[in-house]
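The structure that follows is given in the form of structure tokens.
Note that this complex is displayed minus one protein chain, with the remaining chains in position.
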Amino acid sequence: MKKSSTPVRDPARKTPPADAADRAPAPAPPPWQVATDPAPLLPDERPFRVLGTPAEAAADPALLLRLYADLVRGRRFNTQATALTRQGRLAVYPSSAGQEACEVAAAAVLADRDWLFPSYRDSLAAVARGVDPVEALTLLRGDRHTGYDPYRYRVAPLSTPLATQLPHAVGLAHAARIKGDDVVALALVGDGGTSEGDFHEAMNFAAVWRAPVVFLVQNNGFAISVPLAKQSAAPTLAHKAVGYGMPGRLVDGNDVAAVHTVLDEALRRARTGGGPTLVEAVTYRVDAHTNADDATRYRDDEEVEAWRAYDPVRLLEAALRGRGLLDDGEVARVAADAEDMAARLRERMNTDPVLDPMDLFAQVYAERTDQLEEQARLLRAELDAEAGAAGTSGREDAR
Amino acid sequence: MKKSSTPVRDPARKTPPADAADRAPAPAPPPWQVATDPAPLLPDERPFRVLGTPAEAAADPALLLRLYADLVRGRRFNTQATALTRQGRLAVYPSSAGQEACEVAAAAVLADRDWLFPSYRDSLAAVARGVDPVEALTLLRGDRHTGYDPYRYRVAPLSTPLATQLPHAVGLAHAARIKGDDVVALALVGDGGTSEGDFHEAMNFAAVWRAPVVFLVQNNGFAISVPLAKQSAAPTLAHKAVGYGMPGRLVDGNDVAAVHTVLDEALRRARTGGGPTLVEAVTYRVDAHTNADDATRYRDDEEVEAWRAYDPVRLLEAALRGRGLLDDGEVARVAADAEDMAARLRERMNTDPVLDPMDLFAQVYAERTDQLEEQARLLRAELDAEAGAAGTSGREDAR
Amino acid sequence: MTTVAQRPGAKPATMAQALQRALRDAMAEDPAVHVMGEDVGTLGGVFRITDGLAAEFGDERCTDTPLAEAGILGTAVGMAMYGLRPVVEMQFDAFAYPSFEQLVSHVAKMRNRTGGAMPMPLTIRIPYGGGIGGVEHHSDSSEAYYMATPGLHVYTPATVEDAYGMLRAAIASDDPVVFLEPKRLYWSKAPWSPDAPAAVEPAGRAVVRRPGSSATLITYGPSLPVCLEAAEAARAEGWDLEVVDLRSLVPFDDETVVRSVRRTGRAVVVHESTGFGGPGGEIAARVSERCFHHLEAPVLRVAGFDIPYPPPMQERHHLPGVDRVLDAVARLQWEAES
Partner (left out) sequence: MTTVAQRPGAKPATMAQALQRALRDAMAEDPAVHVMGEDVGTLGGVFRITDGLAAEFGDERCTDTPLAEAGILGTAVGMAMYGLRPVVEMQFDAFAYPSFEQLVSHVAKMRNRTGGAMPMPLTIRIPYGGGIGGVEHHSDSSEAYYMATPGLHVYTPATVEDAYGMLRAAIASDDPVVFLEPKRLYWSKAPWSPDAPAAVEPAGRAVVRRPGSSATLITYGPSLPVCLEAAEAARAEGWDLEVVDLRSLVPFDDETVVRSVRRTGRAVVVHESTGFGGPGGEIAARVSERCFHHLEAPVLRVAGFDIPYPPPMQERHHLPGVDRVLDAVARLQWEAES
């Protein structure tokens, strides 16, 4: 009884056959076996990379160029949106600067029929997938919650309650599989979000149901001010996959080619009945949590600078230039294109949205209840009174 | 880009050094390393056993004999409690028959100052730890929720909402560590309970805080009617430990010496600042979910019979007899002692508890609110009227 | 107010049977209807409401989920997003709480936050209330939480026929319905003709279960039988009580309730949920406001006490019974009138 059985995997721990000769026959245990071989579920030993590795040679130049343009536009979108907060045109913006490789790869890797489940920080991923940028930003401008039609873009609403979008992705993927559709759901979540119960439940349902869903954790080092070390003691977040019986992958989140490769493989596995995958992308949030946050309260400039230097855009640019796939002219063209996008966005965001206060009562239910009718009449009367006093119509500018 | 990077751990996946010679210098990634070495966290390859293995020779005979007596009493407690449901003396009983090795080892392994956090099925563990059996059964008799003083026995209330007791155990262990007390918490949960978000959050908090807590999952194959395969796709439940950065252990839950050994090691690690451990005990619920359940609806007799044959009591008895530590006389003595315990319990449960309806308003708050005072007056008046009508006092028998 | 006519050819059936039949008919009619929850498949649910559905429609239409309520409701949201009509079973009232965030922040708001693009045709069945001798956490009356959450419908049947008709209406609804099933009425029996069962149309309306002229008892779900019994007993005291069964807490049928109370001039709200902050506050407040000039006495409430649900052996003292209802009726200031 005093013999130690240390928690490390060691041969002494394997149950040896009972030495039955000199004792009363013991009952035999019913058969038991592991449900899945754990070895293939274990993630990469370090973040998988493509750029600057031999794997780069095999990468499709056209894809890399497309991702480059996406990255440049993505960065520009981030800087533009942040600028809009300073101009009072956005109430708040949680920037994904530094994480653009994850954001644009997540959008680029999906087929048209697939679904994206973004979290509140992922407006860029939504935009990169095709959502009209103004529609994507209404939430943060404050004029409407979800400004786009999720079915038009197959992009679920940006989810603010952390990790709650993950079971939605599992359910949608499961429903699609039931209906026989070749649809995969890709769900985004932050490192902080992995601590929520909903993360756990979604991962488990996905694995048990073998749902065609891929989880991409953008581990950007922080949940607002809380560093990863206070969030998790796991070897890596990708190791969580093992406990659900799904493969975990670890990828360099600043290497857009690597993120694309790993997601592409995971999607393919999901499509062919192989079930879900958990991908952890190691990256960094170089901006503050939002424009309202003061990141100097909780992290050193040095750390930020090291990550700014390992910039996803520069990383790909260097690789493309090194392979002769990109020259100054193309760089300028891509930059100009991004500048155009930003200018259009700026301009469109420059006008105040016209809102109808009576919309408060729209779409609470398919049909308004008597109670809401009554309340709508009250507001209508108030607006009429205001309008009467001001000599204007009830419709009005929101600001 | 088309190069496959399969999800299995393979050398090609390791990031090779960039072949920097013939390309533009790429930015260098900031340093990264795994937070913990995952290898020692991985559980045993098969359930750890002591009985019938060479490890048995090293087991302390006195401890084995004590555990034998506990097992026999434990089994008798289960059969007696089930009998009490048939006599209408217990409203319901979720039997732990077949799981007694886990229940009694969990109680026996703890120091007096430690805490036990049982789930609704674990009244036996509470009783084995010293809780008065009648006090432990009030919940299931229906006269009061928690019939014992948790501080007297250092046994938390039996927790019915599944997995909710796990964060409590973590918090208590954390508080004890903060206060500098040498106290460990042992928390019990079922295989089904591992699917709940609270399981995940508790495991994660425990690992991040390095709280002195041990989690024992009694994997008895079912959550009511739902078999493990519909609950989890993990290689084993113990593999979940890896994703939190704590060691996982897999143990034969019918081998009381093995359960005791593994828990003892885990408690020792917790005491010495080594943090939490997740232990999965593979066992089986040989009775139905509760006396009200019809287990034939969801499982085969064959499976049940195989597990009945691998009985924890018989397993230890065979081992002890084989080593000459137990003879017919001692077996009879232990049986008689258990029979006594059962007889006393039967007798004490044979009287109806005397309840005061006015207790409804006790201990809702430290002090009664005005509202509760008012309601108490109402009930008082009702009882007086009833008593007046019946010519009896307000105090009454509960049935 | 909707009147429910007794159909011909009715045989005795339990509420549990009617609910089961409603699920089966809904699944047969619409392949989008999926039942999911803990033990709903092989076992047929701990109350056997889903008995036989997995056998008839397969595991994928009636699914034993992992044991995780937030996961159940959260995946149901995703399934609804893809055009299915999930019918979720929560095993007991208190075990729905882990799914509260999904319910409040997504299920209730999804239609609104997407400007109508993404409706949530979800039904969440929750066995609720006490009176069955359940241990703690098995007898909560949680309707106040759901009533306070805009975006949800909240239905609760009190009769066998309604159990069928309202569940069909809930499943047919394009909005999420929290469907509260009074546990202690599961085995209540009534003549019912399962040959031509129909959805309640329109849903969301109250019904006068017993006409009367002295005062109105406003109730729902598990307390309806108590009120009907109280109304019978009240005849001996010379009171002719009207009993209104709300059936739907959201939307609320002001019209039926107000019409009754304006006529009787007195009202008692009866439910077993705790009183303070419970459904009765809303109901009494709206009745008091809308019937102010017709009231001969304050609107009274008879409710469960403001305590955690007591142990089974004590529950009868907690639950509003016939005597407590009659005591309240007696306090309706009858002298004031005469």
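Note that the chains take the letters A, B and C in the order they are written out, and that residue 1 is the start of every chain.
Heads up, the rule we're going with is that contacts are C-beta pairs under 8 Å (C-beta built on N, C-alpha and C of every residue); 3 or more make two chains touch, one makes a residue touch a chain.
On a predicted model such as this, the values are computed, not experimentally measured, just so you know.
Asks: According to the contact rule at the top, which chains on display are touched by the left-out chain?
Replies: Across all of the complex, the chain we cannot see touches A, B, C.
Asks: Just one of C:A54, C:A108 or C:V258 touches the chain that is missing; which is it?
Replies: C:A108
Asks: Of the residues listed, B:R46, B:R73, B:R89 or B:R144, which one is in contact with the missing chain?
Replies: If we include the chain that is not displayed, B:R144 is the one touching it.
Asks: Touching the left-out chain: which of C:P66, C:P98 or C:G265?
Replies: C:P98
Asks: Tell me which stretches of chain C touch the chain missing from the display.
Replies: 70, 94, 97-98, 100-101, 104-105, 108-109, 112-113, 136-137, 144-145, 147-151, 250, 252, 273-274, 276-286, 288-290, 292, 295, 297-301, 306-308
Asks: Mind pulling the chain B residues that touch the left-out chain?
Replies: Touching the missing chain: residues 144-146, 149-151, 156-157, 161, 164, 166-176, 178-179, 185, 197-198, 200-202, 204-205, 208, 362-366, 369-371.
Asks: List every residue of chain A that touches the chain not included in the displayed model.
Replies: 91-92, 120, 138-145, 160-162, 192-193, 195-198, 223-226, 230-232, 297-298, 353, 355, 357, 359-361, 364, 369, 371-372, 375, 378-379, 382-383, 398-399
The rule is short, and it goes like this: only the chains that are shown with their structure count from here on.
Asks: Using mean CA coordinates as chain centres, what's the chain A-chain C distance in Å?
Replies: The mean C-alpha positions of chain A and chain C differ by 39 Å.
Asks: Averaging over Cα atoms per chain, report the distance between chain B and chain C in Å.
Replies: Distance between chain centres, rounded to whole Å: 36 Å.
Asks: Counting only residues that touch at least 2 other chains, which ones in chain C make the list?
Replies: Answer for chain C, listing residues that touch two or more other chains: 65-66, 68, 70-71, 98.
Asks: Would you pick out the residues of chain A that each touch at least 2 other chains?
Replies: If we look for residues of chain A contacting two or more partner chains, we find 197-198, 200-201, 204, 208.
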